[in-house]
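One structure is given below, represented as structure tokens, and several questions about it will come after.
As you look at this complex, bear in mind that one protein chain is not there, while each of the others sits in place.
Right, chain A next:
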Amino acid sequence: MNNPSSRRKPGQLETEIVTVLATASAPMTPGEVRHALCPHGSLSYSTVVTTLTRLHEKGQVARHRDGRAFRYGALSDPAGLVADRMTRLMAVEPDRASVLRRFVSTLDEDDERLLRELLNASEEP
């Protein structure tokens, strides 16, 4: 749509991004991908994020959460693949009654308060 780099053909940016990720030594943030593609900054950050998101939706790149951002990696990397599968799993898997046994479910406010009381009481001798 609003591709700022009119020199690129449709789909070319996707291919370039996948190449960058495949040759990188570790999963990259969108900012790092943008810098590797275009050090002069003529490519907009949002275009890179949009393209990475689309590639992930198509299952062509792996991603995992790192703090508030995502890191993206090529699918050839086994650890990256597991991380990606896990991110997808967490998005579809409900908390309870699943063949995958989770260590803990997240807490609502009442449970959190109750849990802190229990733990505090257990600290005392």
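FYI, contacts are C-beta pairs under 8 Å (C-beta built on N, C-alpha and C of every residue); 3 or more make two chains touch, one makes a residue touch a chain; residues count from 1.
As a convention for this text, contacts and distances are computed from a predicted model.
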Missing subunit (named according to UniProt) among the choices "ATP phosphoribosyltransferase", "Peptidase M48-like protein", "Acyl-CoA dehydrogenase" or "ABC transporter ATP-binding protein": "Peptidase M48-like protein"
Contact footprint on chain A, counting only the chain that is left out: 27, 64-67, 71, 78-79, 81-83, 85-108, 110-112, 114-116, 118-119, 121-122
